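Before I ask anything, here is the structure I am working with.
The complex is shown incomplete by one protein chain, all other protein chains being positioned as in the whole.
As written, the chains take the letters A, B and C, and residue 1 is the first residue of each chain.
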Amino acid sequence: MSNHDTHAEEHAHGHPVVSWQIQLGVLLALLFFTFATVLFYNAESWVEHAFEIHLPGWVNIVGAMSIATVKAILVCMFFMGLKYDKALNTFAMLFCLFCVGLFLGFSMIDLDTRDRVEPWRKAEASLGGTGKSLDSPPIDARFDANPSPSVSTGGLSIVEFRRQQKLEEKGSEEAFWSYYYKKHAEHQHSADINNYFAKLGYDHHVELPTANKAVPRHGLTPGLFAAVDPKEAAHDKSADDHSDDSDH
Amino acid sequence: MNIPTLASTNASFLQRIIFGDNAASEAAAWSDGLFMMIFWFSAFFFVLLMGLMVYFCIKYRRKPGVAAEPSPHHNLHIEILWTVVPSASLLVMFVLGFKGYAMKTVSPTDAMELKVDAWKWAWKVTYPNGASSPETKFLSYQETDIGISSGLEYPIFYVPEDTEVKLRMHSQDVIHSFWIPEFRTKMDVIPNRYTGYGFKTPALRDSDTVIQVDDQGISSEIPGRDMWIFCAEYCGDEHSRMAATLRIVPREIYDEKIKFWGTPKDPKVLGQQLWKTMCAICHSIDGSPGTGPTWAPMNGYGFGNMAQMDDGTEMMRDDNYIRQSILDPNAHIVSGYAPAMPSFQGQLSDTDIEGLLAFIKSLAESDSDEQEDNQQADDSAGSDG
Amino acid sequence: MQTTLDADTTPAPAHLANHPTHWRNRGYAHHWKNRDEDFEASKFGMWLFLTTEVLLFAGIFCGYAVFRMLYPDAWSNGSHYLDWRFGAANTVVLLISSWTVASAVRCAQLNKQKWLKINLIITLLCAVLFVFIKLKFEYYVKLGDGKAPGTFFTYAFAENPHEVLWWSLYYVGTGIHALHVLIGASLLGWVLYRSWKYQAYGPTEYLMVENSALYWHLVDLVWIFLFPLLYLIH
Partner (left out) sequence: MTTLDAHAHHDEGSYFSGPPGMLSKVWQWMSTVDHKKIGVMYLFAILFMFFLGGVAALAVRYELMDPVRTVQTLDMETGEMITTTTGERLGGLKDIMGAKSANEVYNRMFTLHGAVMVFMFIVPSIPASLGNFFLPIMLGAKDVAFPRLNLLSWYIYVTGCVFGVLSILMGGVDTGWTFYTPYSTTTDADHWRVVLMILAAFILGFSSILTGMNFVVSVHKLRAPGMGWFDMPLFLWAIYATSIIQVLATPVIGITLLLLVFERTMHIGIFDPAMGGDPVLYQHFFWFYSHPVVYVMILPAMGIISELLAIHSRKHIFGYRAIAFSSLGIAAVSFLVWGHHIFTAMGELAAILFSGLTFLVAIPTAIKVFNWIATLYKGSIVLNTPMLYALAFLFTFSIGGLTGLPLATLATDLHLHDTYYVVAHFHYVMMGGTVIAFMGGIHHWWPKMFGKMYNEKAAILGCIIVFIGFNLTFFTQFFLGTQGMPRRYANYVDEFQTLHIISTYGSWLLLLGFLIHLGTFIASLVAGEKAPPNPWGGLTLEWETESPPIEHNFHHEPVLTHGPYDFETTVPPHWDPKDYPLPENPSRH
């Protein structure tokens, strides 16, 4: 059979057989694109750090997603055999993707355009909802020996609530942050700690490994098409927070 | 009132049957007119189709030995006709609907903005000067063959006549929907963001009068017009009683009212008013059971008594306990009750809370007359709580 | 009614005429005209099933997209809590397994019984490796930090109140994906078992291999998108 393998395709029992060269080639292409997307991600972060050139937000998204799409098309066409298969199967998949597009598109249109008539309709009024505190009384003991966690956050968001808990546990903010430093220096992935210290009025300047920490940057909606300086962004953010508070 | 083309001042007989002829604003009259237009369009096609159907059924009923006459299996022209004509009419409906939607959702920039708060199961309207209405109204229909529960009073929200009003709404817990049928519009009230709409209140006619009961319980007739406010989005047990009254009054009366509500008053009276408008739907003061524990001082309820908590502990119902229960209600739940109460942090000022405290305390000190009244409800309160 | 399994009497295709038939013909159910119809129909059915899987994950993707749009800062922070190296490693693992499983189909088509089994075994090892990396280097560490979904969240150093949503979507998304990895691996395990025990698959009988492989590729496809969304986009 080996002499047949040199053909791009051959047929077994009427069904196409993809040759091993094509399969291996596709695998190599997929690995290459994986490398490329990671490289793209790191290069982008590096450019920002090294040269302080702030790329607009869409570069990152479009880069990553278009490479992923190419990879997906490769898998569908060759590994899944859509290229050699009945057109009906491809059509089913494409129509399904069309529905996915509708689903995402329309949902996002709604959530993104609530402020078109009155700007305040967009505003997040409060972390309200289930009574502000995330209370969940224990599940009926008859049916569950391990009741789900019950948290009373006293009107705080759970993120803030956990911070308060830890602060209480550690006793002081100093201890809290040094615990943070110790923990995250070990794990090598961290948030921008200096920002915190600055916010809290401390003058610590800790150099953390930045391997897994890119600059905070504005995302899809605000400033998707604008390059945002992280320092300014941090500044804007705190200003935003402030205005939100006063709004309520 | 400037009437747009679609609406008519004299609603037709049919329109009166369908809507009750009570459209209170231009936009409402306009949307009624649009509805009637769609109605006549639908009625035309419905009668046409049903008429043909009945006619065919009679004319072409099966006769023994007679086969169906051959006729075309399709006819492109007629099929195109009955695709295009309805489609074009639909386009008209869409455009007019869009226009009416804009009339109902967009209000002028100088409109009076009212803040609406909703929670299970009450409404609260805050006026531009920060005051809110303490007045309530008995609903006669609730008095029928049941004993009148103290929880069946509904707040009255006053708005001046002939004014553009803009609502800015927010919910404390689940989704509600603020519906004033007479303005023909509603909008959901959502916990995580503001929603809203606008309407223009009608000018009062001479025949519009309402009965007003003042602080001393003396009723008098004032010019005004009452409208229902309903919660239209299902929100739980008392969903069907989450109603209120919108009262349109002359500008002078409105100004006087909100100025009066804005001035400080005796904490006990303030507390009582707050209870009526905000708390009464769940907490009774006569011992009858409700969604929340009664405030009446009996059977271990009320101020100064020990409360049995669902985690097994006991707590004294003192000032601190009540304050915490208002601001962080789910920190401690009284045994036998669901954690249904939303937090009133930001809803009630310190003055308000002091007022409520004073009112709750006053219940415990109330005289023996009331105690007697409460005796009857004792058994029930015990069994349910 | 019994599903009658009629013995296949069609002669072997010309290019396989000299092949010793090692594999066993499953036959086809009585309502099909012939084996090809059965095969085509089953494969079409599988594709329809894959569309339902895509739409299932669409819920996760929609949640991701919407909340990324609403809370870009939280999402930016969230992606930086994840180490792209683990994500990339898992991507490579899944891509290789996708390749081996595609080869497995090819081996079945060409009656290479030994390589069919080897390919399947490599695929299963990759599945195990994927889940191992996921649990050991990601879930275990993250949960240890308190970066858990919902009320289990106890991480004290979050910057943004909405980061908890990121973690919820992360766990739901990767969790459901991991569940699919396990389901796919079980299917392939079943194929391997039947192949090992009965030599059940060959050029005229590889539907089960093909459909399990399609499922496995879908698992791969979902990860191809989850990887950049969770690890790379910030």
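Worth pointing out:
Everything below uses one rule, namely that a contact is a pair of C-beta atoms (placed from the backbone, for glycine too) under 8 Å apart; a residue touches a chain by one contact, two chains touch by 3 or more.
Since we're looking at a predicted model, the values are computed, not measured.
Considering the intact complex, the chain excluded from display touches A, B, C. Checked against the hidden chain, the listed residues C:Thr154, C:Ser168 or C:Gln199 yield one contact partner: C:Ser168. Contact with the undisplayed chain is limited, among B:Pro289, B:Gly302 or B:Gly355, to B:Pro289. Of the candidate positions B:Lys115, B:Arg241 or B:Lys268, contact with the hidden chain is made by B:Arg241. For the options B:Ala131, B:Ala232, B:Met315 or B:Ala331, the residue in contact with the chain missing from this view is B:Ala232. Contact with the chain that does not appear here is found for just one residue of B:Ala122, B:Met187, B:Leu327 or B:Ile353, B:Met187.
Residue-level contact of chain B with the missing chain is found at 17-20, 27-28, 30-31, 34-35, 38-39, 41-42, 45-46, 49-50, 52-53, 56-57, 60-63, 65-75, 78-79, 82-83, 86-87, 90-91, 93-94, 96-101, 103-105, 140-142, 144-147, 149, 173-175, 177, 179, 181-182, 184-188, 190-192, 195, 197, 228, 230-241, 288-289, 291, 338-339, 377, 379-381, 383-384.
Across the interface with the omitted chain, chain A contributes residues 88, 95-96, 99, 102-103, 106-107, 109-117, 121, 124, 127-140, 143-144, 148-149, 157-158. Remark: the residues of chain C touching the chain excluded from display are 1, 3, 29-31, 37, 40-42, 44-45, 48-49, 51-60, 62-63, 66-67, 70-71, 74, 149-152, 161-162, 164-165, 168-169, 171-172, 176.
We take it that only the chains that are shown with their structure count from here on.
The touch graph of the protein chains shown is a line.
When C-beta pairs in contact are tallied for every pair of chains, the largest tally goes to A-C. A comparison of C-alpha centroids places A closest to the centre of the full protein. In this assembly, the chain whose C-alpha centre lies farthest from chain A is B. Here the spacing of chain A and chain B, counted between their Cα centres, is 41 Å.
Annotation: 22 Å between the Cα-based centres of chain A and chain C. The residues of chain A that reach two or more other chains are 127, listed in rising order. Looking at chain B, no residue sits in touch with two or more other chains. Per the touch definition, chain A reaches chain C in the complex via residues 1, 4, 10-15, 17-18, 20, 23-24, 26-27, 30-31, 34, 37-38, 41, 57, 60-61, 64-65, 67-68, 71-72, 75-76, 78-80, 85-86, 88-89, 92-93, 95-97, 99-100, 103-104, 107-108, 111-112, 127, 134, 136, 148-151, 157-160, 162-163, 165-167, 176, 180, 183-184, 187, 189, 191, 196, 212-214, 216-222, 237. Chain C contributes residues 13, 15-16, 36, 39-40, 43-44, 47-48, 50-51, 54-55, 58, 61-62, 65-66, 68-73, 75-77, 80-84, 88, 91-92, 95-96, 98-99, 101-103, 106, 109-110, 141, 145-146, 151-164, 203-204, 213-214, 217, 220-221, 224-225, 227-229, 232-234 to its touches with chain A in the complex. Within the complex formed with chain B, the residues of chain A that make contact are 114, 117-118, 120-133, 135, 137, 152, 154-155, 248.
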